[in-house]
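Shown here: the complex without one of its protein chains, the others still in place.
Moving on to chain A:
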């Protein structure tokens, strides 16, 4: 089975995250880049499917040069090869454009299954899986906390507001995962060494057949008008319980008219 996992490099949520003042795009230099957490779950699920069904796992990343670190980590976990789509023309792309660029890159890799995270930690739009399924005309198996494949039949449990839906479809398909689905493995030493020799196909927009007029900040369908740091929360009051902690909270709640 030809499995493609989408991996996004995002700023580490533990380090300061900023937007750049000149073009209101993410300041990728200000924070350490890491694999988007949920994408590790996507990689893990892809590896498990490969281990059960046979086939190959390809990592697909769209992002700057620096994203190579995240690609290596995905390869060290056990993915077989990678495609790194990197091009100045892509900078500042919004979700609509990103989904177009990834669709085009998928034309190069082909796929039976595309696996991705259900949401990134930086932009958090949570729209990519839906957009890709729409563009590719294949089943949208999103927000999966369980995946079962039998031949070309695929079943998932889709996490919903009220519990979950059982969903059935056939391959090829797009699957997005939530963190309940598995526990991602750590790369082994052997995996890290092997990753160094695995092929990474670095391509630009022309290689993927991406039209420059449909990507990048200048052509985006959305535009950031302005931004500012939110006023910091006022320092709260913290007390140590001396047998009256509950009563003290009740007083606070009363002062704020909650009770």
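Here is the rule we use: a contact is a pair of C-beta atoms (placed from the backbone, for glycine too) under 8 Å apart; a residue touches a chain by one contact, two chains touch by 3 or more; residues count from 1.
The working rule: contacts and distances are computed from a predicted model.
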Chain excluded from display, named as in UniProt, from "Putative aliphatic sulfonates transport permease protein SsuC", "Electron transfer flavoprotein subunit alpha/FixB family protein", "Succinate dehydrogenase/fumarate reductase iron-sulfur subunit" or "ABC-type polar-amino-acid transporter": "Electron transfer flavoprotein subunit alpha/FixB family protein"
Touch with the omitted chain, as defined above, among A:58, A:142 or A:182: A:142
Chain A residues touching the omitted chain (full complex): 13-14, 17-19, 24, 37-38, 94-96, 99, 118-119, 121-131, 133-135, 137-143, 145, 158-169, 173, 178-180, 220-230, 233-234, 236-241, 243-250, 252-254, 256, 258-259
